[in-house]
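Every protein chain of the complex appears in place save one, which is left out.
All chains are identified by letter, namely A, B and C, in their written order; residue positions are counted from 1 within each chain.
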Amino acid sequence: MVSPILLIAVPLALAFLTPMVGLASKSARRYMPAIAMLFNFIVAMSLLPKALEAPIIVRTAGWAPPLSIHLVAGPLGLLLSSLVALIGLLVAIYGIDYIREGARARYDVLYTLLLVGATGVVLTGDLFNLFVFFEVLCISSYALVAYRGDSAGVEAGMKYLIQGAIGSSLVLIGIGLLYGTVGTLSMADIASSVGSVAGSRLFISLAFMIAGFGVEAAIFPLNAWLPDAHSSAPSSISAVLSGVAIKAGLYAIARVVYTVYGASSILPFLAVLGVVTLLVGEMCAFAQEDIKRLLAFSSIGQMGLILFALALSSATGISGAVFLIISHGLAKALLFLATGYMIYRTGSRDISSLAGMGKRMPIMSLCFTVGAFSLMGLPPFVGFASKFTIVRAVLGTGSTFFITLLAIGLIGTVIEGAYFLRIVQWLYFKPAPEAMPEQTEGRAPLTALVPVGLLAVLIVTIGLLPGIVGRALGPAADDLLDRAAYIQHVMGD
Amino acid sequence: MSAQGILITAFAGAGLSYALGLTSARLREVFAIVVSVLLVCLIAITHGQGAEHVYYPDFLGLDLVLRMDALAWFFAITVSMVGCLSVIFSLHYVRGKEKENFYYFALLLVNAAMLGIVLSGDLLSFFIFWEIMSWAAFLLISYKRGRALDAGLKYVIMSILGSCAMLLALLYLYANYNTLVISDLAQQIRSAAGGFPLWVMLAFALGFGIKCALIPLHTWLPDAHSEAPSPFSAVLSGILIKMGIYGFILVMYGVVGLKLLLEVGAPWLHFHTVLCWLGAITILIPTFIALLQDDAKRLLAWSSIGQIGYIMLAIGVATSLGLAGALFHTLNHAVFKALLFLAVGAVEYKTGGVRDLNRLGGLIRRMPVTFACALIGGLGLIGVPLTSGFVSKWLIYKTLITEGHPFLALAALVGTWGAILYVYKLLHNMFLGQLPEKYANLEAAPFSMQLPLMICGFIIVLFGILPGIPLSVIGGIVGTLGFEPVTATLTGFGPQIGPLNTLNLCAAFAGVLLVIVAFRGIAARPKPVSQDDSYAAGAAAPAGKYHHTVRFYDPLERMTGGYLRDWVDQFYLSAAGKAKGVFNGVRRIYTGDVRTYVMYIVALLTFLIFAHTAGWL
Amino acid sequence: MRKQISLLLLLIVAAGFALCLAGAPFGAEGARESRRLVKDNVNYGRRYVSKGLDENRCANIVTSVVLNYRGFDTLGEVTILFIAALGLGAVLYGRRAGASPDEAQRPSLILSTGCRLLFPLIMLVGIYIFIHGHLSPGGGFQGGAVIASGFLLICLGCRKKKLNSVALGAAESLSGLAFVLLALIGLAVGGSFLLNFLPTGKVYALFSGGIIPLIYIAIGVKVGSELSGIIDNLSGEVR
Partner (left out) sequence: MNFLTSYIHYVGCFALVLIGLYVALVKSNLIKVIIGINLIDTGVNLFLVATGYLGGGTAPIFSKAAEQSQEMVDPVPQALVLTAIVIGVSVLALALALAIKVYDHNGTLDLRKLKGLKW
């Protein structure tokens, strides 16, 4: 049988191998991340049907769960790791030709390790292990943001690192407080014994973890690093950061809040925080002139919506959140990738430089439009299905509090529509500048068109047939909601 | 042919025409027309069928249903008809312009989406098609660049706002009744205890009201209509805004039902009464704003809002005759507004994009067919007897008077006076008066442009003389929506509704005509005199334009111009400006100083700890 | 202003800390006092202390925990160090350290000779530390750090010496690969990643603990080469 641990071990081995491959052949090295992610995607997809029935518990070192670190490859974890692998694969293909400068050898390894980190975060069943993989993810993204070594990248990387490092210290304090209280690190074990603990220590440790994981998850006051980092990184990195990395932070929060603590008292607060994040993100995106910064702020907005949906604490709500994680991952990756070559073409990140792109790069522009429409939640793209699920969940709760929040949050959607459609107008309806330096190097090669096109196709296909993903969403939501089942699966008896 | 087949044809047609356009422009044009005509035929033959079937089981846990009934058929045939005419008109209009492929694709897509809206049997697919229509229309409105971009954005922002409201409303229904299939929903709502919540109705009204440009939600329309390509203006004004009307009728009468509807709102102010008054306001103000417009398409755009007012007024009255009038006026307005926009489009096409009424004139000599059709359209818009507009307005007046709404009736009447004035301004400034020299050699519009005009004109006259043809369908629809069915004879109404017989009118007109002809025979024949004689007193005529009109209703404008500005639009614009300021202010929290960012992190942590000790969390 | 706000915020955080410590007993000590070492003494590592010696035959229980029970963390940890080394290289790519070697003052003969003499000794200590990681305090990380300090000494003492970055990279990669492969063999043999599949031998013997010493050797090599790489990158031109 294939073990889910291969999802972490094999890419890790390939990452360690990559420098050796590079010694033999420089061009072969560039394909290593794609190979690793292809493997992951195949394995994750093949494991998914089984995990939908019951989570696969993987022991390490042969010991039963609370003793050693274990992985819990539940529906949610495998669904997300498939998403990580899929986006990782497509972006890796894109990166083959996209990355032209800097320490190419290190890029390939760091890129693979970033995705290993994300996969580890969603699969692990141990709190400290979660932290370790979280650090794998974070540290490789600090390095990748500054990868180009230009002024903006380095500054963004530095700021990201400072905030991220403080965030992870807070997480570690939270873990320490929790360990000191219950004396175990397995999430299921903590969950089973946490109920008997009284006092504010639990809540304060949760506060530390939320504040810590929240930095990576880009929750409202903690997200200042995101627009800098996502806009200054190379586009392929922005794509994975936006599409995958921030979702890992959010997953961590959800897992901690729902499974480890079962803390329902904090959920309304998270919902408010989500809506505030949504509004702030969209408002800031509205006035941006830099296309990548705009996309980054839009990611913040979407994260807010996901957080809001996660905080609904209903099966539909969490399904909607997971669905939005998927649809936003696809769409935002697509947008950043499409933008990457447009920026190469014009040499500028100004939105105004996109004028007439519809003629110059028709396929990229079309895909960009598809992605933008999906993000806005327009049918028949996948964004609609996810937003629809979330709105349905909110109205299903029947609580005036949540409905009011949603109504406020929908204003954010309107703002989003305004700025994305403005870009679409720039792409298609603004005349291109007359004297256009025709840069041949900016022409998108096949390795760029294929992933971008595939993402667009996926967005439309899943949008038309949401049942493809829909089947996995219900179990994924239960995975988070049903603490007792989680504990029982992991601890046996 | 089922509803599903129709939709597949429509959407596949849109996609295929794009694909074909990549190979050959001619092929694409032929194909687009074939598809459009085919759609009209397909819908025509489904007349009288009623069916409802699931076409997509389990989309996000809901069955998507298509349905064909009288109401759907009525709107479907209107949509496909006007859509078809605008495609035919587009042949020459867009030929040689850029992005033709995109244009046809978007146009056919809008038409297909509208068919989808009216054929939807559940509110989810209704919403999906609604959204597709919205964004496809946005792409088309932006097509002409320049100012069109702002118009497009304004349209789409309002439209997203509306659809958000609508999404909330329809998911409220889903959460409470666990179905979105219209027939089930109607049954459940009617059998459920308690009334229908006002906020849901208002949310729907916001969504539909924005689309059909009900005051004060109309501000996107004048810009969008005037900046869109003319054939698409015809679609926009003729049918796209009617989707809002369809939505209102569907939700108010198809879903909620007459009995519950009459109780929605406060006991002293019912929802439908408010709708009536909004309708009346929507008649009055835009009509007079239309008078002051110098841009032909802008004038027509404002006139569209005014006509929507009639329809909303008639819907809000909630009577059998009122609904019949509303439906008939919907059809009529679709036809004559399409005609007028296409006529203006033909002029615009020939004169190279001139729509300014002050710079046109005398085109009757160069484009007689266009003028004749526009004249019929104008008369229909005013509601002159023997045009179809007369019958629908007659129905509306009739119900307003019999139901005892004198003020509303007065508003409707005043709106008609205004209509006379602006139709006159439009026709005169474009076609009458002196022909500017540069247009002296203008040729008539190509046949592909004249044909849609003639068809529309023919329909107006036909339905004006034989209103029984559409009324037999409409009467049935009114019956299915829980009203007393309206029975009409071929030429009018029987005594139980009120005597109206177009044959009598015909006879009267024929008599008057006879008298005129007779008098002309007796009187001295007029002698044609050169213009030079009368105007230049024998001197050589000046080369410039001297018999023309600028600022047609200048005195009126001076009197009322200050008041008749679009206050609402200005309010929205200033609100948008303020919002931008706020957005820019919010941005400042990201100061660029990493220590501040760290402080945010610590602040959130502190807040959580503090909130816990304070007992909030 | 900033100071005052910061102090206020930190005061509340401090209050939060105080709140944490008050109330229920905390930590292993607190648990012992309140006799709450629950669940068959599994919590607070009691079980590792009581059974670990038998299970892995590894005298250093911390090593046993680090490499066996929580070995997966260590894999991540090694990865993180790897990332740091790579990231450092990526960020500093193409950069030349401050003064060129020519301008730098040549080291004196005594200094460079002394360094060269010391170097093998340092290596020896480092290797000793990671080979005996399962018996005594120390292990791969500590030993690796000592090895790297040897390279640091060379860098500081004999300025002209350049490290062979290809060899360092190879050592880094191969040792990392060795760790993963050792773990994967466990998966193949016994169905569990990181399984201690080798005979564990006798406690306190050098050859005991099964795969634990092997992994620690791999880690020692890896950490040593990575830290040396970092030193190299910070001191010379990065390619």
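Just a few scattered comments:
Note that in this section a residue touches a chain if its C-beta (ideal position, glycine included) is under 8 Å from a C-beta of that chain, and two chains touch if they have at least 3 such contacts.
All figures in this text were calculated on a predicted structure; none of them were measured in a lab.
Interchain touches from the omitted chain, evaluated on the whole complex, reach A, B, C. Here one chain is not drawn; of A:L38, A:L172 or A:L465, the residue touching it is A:L172.
The chain omitted from view is touched by exactly one of C:L88, C:I131, C:I147 or C:I217, namely C:L88.
When the full complex is taken into account, the listed residue touching the unshown chain is A:G149, out of A:P33, A:G95, A:G149 or A:G301. Mapped onto chain C, contacts with the missing chain fall at residues 2-3, 6-7, 9-10, 13-14, 17, 21-22, 26-29, 32, 44-46, 48-49, 52-53, 59-62, 64-66, 70, 73-74, 76-77, 80-81, 83-85, 87-88, 91-92, 95, 136-137, 141, 203-204, 230, 233-234. What chain A contributes to its contact with the hidden chain is residues 128, 132, 135, 139, 142-143, 146, 149-152, 154-159, 161-162, 165-166, 168-169, 172-173, 176, 179-180, 183, 185, 227-228, 231-232, 284.
Touching the omitted chain from chain B are residues 587-588, 590-595, 598-599, 602.
Rule of thumb we're sticking to: only the chains that are shown with their structure count from here on.
Of the two chain pairs shown, B-C and A-B, the one joined by more C-beta contacts is A-B.
Set against the Cα centre of chain A, the chain with the most distant centre is B.
With centres defined as mean CA coordinates, chain C is found 30 Å away from chain A. If each chain is reduced to the centroid of its CA atoms, chain B and chain C end up 73 Å from each other. Look at where the CA atoms of chain A average out and do the same for chain B: the two points lie 43 Å apart. Among the residues of chain C, those in touch with two or more other chains are 16, 19.
Looking at chain A, residues 200, 204, 207 sit in touch with two or more other chains. Interface of chain A with chain C (complex): residues 3, 5-6, 9, 12-13, 15-20, 23, 58-63, 66-69, 102-103, 106-107, 109-110, 113, 116, 120, 126, 128-129, 132-133, 135-136, 139-140, 142-144, 146-147, 149, 154, 157, 177, 180-184, 193, 197-201, 204-205, 207. Against chain A, in their complex, chain C makes its touches with residues 16, 19-24, 26-28, 30-31, 37-39, 42-45, 47, 68-73, 75-77, 79-80, 82-84, 86-95, 166, 169-170, 172-174, 176-177, 180-181, 183-184, 186-187, 190-196, 238. Every residue of chain B that touches chain A in the complex is listed here, in rising order: 58-61, 99, 102, 124, 127-128, 131-132, 134-135, 138-139, 142-143, 145, 148-149, 152-153, 156-157, 160-161, 164, 167-168, 171-172, 174-175, 580, 582-584, 586-587, 589-590, 594, 596-598, 600-601, 603-605, 608-609, 611-613, 617.
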